[in-house]
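Handing you this structure, nothing more for now.
All protein chains but one are shown in place.
Moving on to subunit A:
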Amino acid sequence: MDEFMLIFRRDHESKENQPSPEDMQASIKEWLDWKGSLAAQNKLVSSGNRLRPDGKVIKSDKMVINGPYAEIKEAIGGFIVIRARDYDEAVEMAKDCPVLRAPWSGSVEVRMLVSESNS
């Protein structure tokens, strides 16, 4: 078993892509049930964290700019770490992630963690 980070991205900027408070409320249960499902399969390594949409970026010249999202509209909204046999299984698990559906319509990036055995 390897560990994979699932990174959730969505558009935090465009006005028309922001969920209503009701939509958000309705989506909470989906997220809780999805994480519960991963935990019930003993495949959730870390519940991770949600990130606030605002942030700072420090460039190589130490210039500080606002917002983590310089070139693209989508920004990281949160992450978790799961346990899976391989990329195929990790991707299948990620396909159930609520971020892919309305009202978020975002994306999931799947990245294998470097461990001592696979470095």
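Criterion: a residue touches a chain if its C-beta (ideal position, glycine included) is under 8 Å from a C-beta of that chain, and two chains touch if they have at least 3 such contacts; residues count from 1.
The rule is simple: contacts and distances are computed from a predicted model.
J.: Which choice in "RNA polymerase subunit sigma", "NitT/TauT family transport system ATP-binding protein", "ABC transporter permease" or "Outer membrane lipid asymmetry maintenance protein MlaD" gives the name that UniProt lists for the one chain left out?
T.: From the choices "RNA polymerase subunit sigma", "NitT/TauT family transport system ATP-binding protein", "ABC transporter permease" or "Outer membrane lipid asymmetry maintenance protein MlaD", the unshown chain carries the UniProt name "RNA polymerase subunit sigma".
J.: Which listed residue (A:M1, A:L32, A:I65 or A:A102) would be found touching the missing chain in the intact complex?
T.: Here the residue in touch with the unshown chain is A:L32.
J.: In the complete assembly, which of A:Q25, A:Q41 or A:S105 touches the absent chain?
T.: With A:Q25, A:Q41 or A:S105 as choices, the missing chain is touched by A:Q41.
J.: Just checking the interface: what residues of subunit A touch the absent partner chain?
T.: 29, 32-33, 35-37, 39-42, 44, 47
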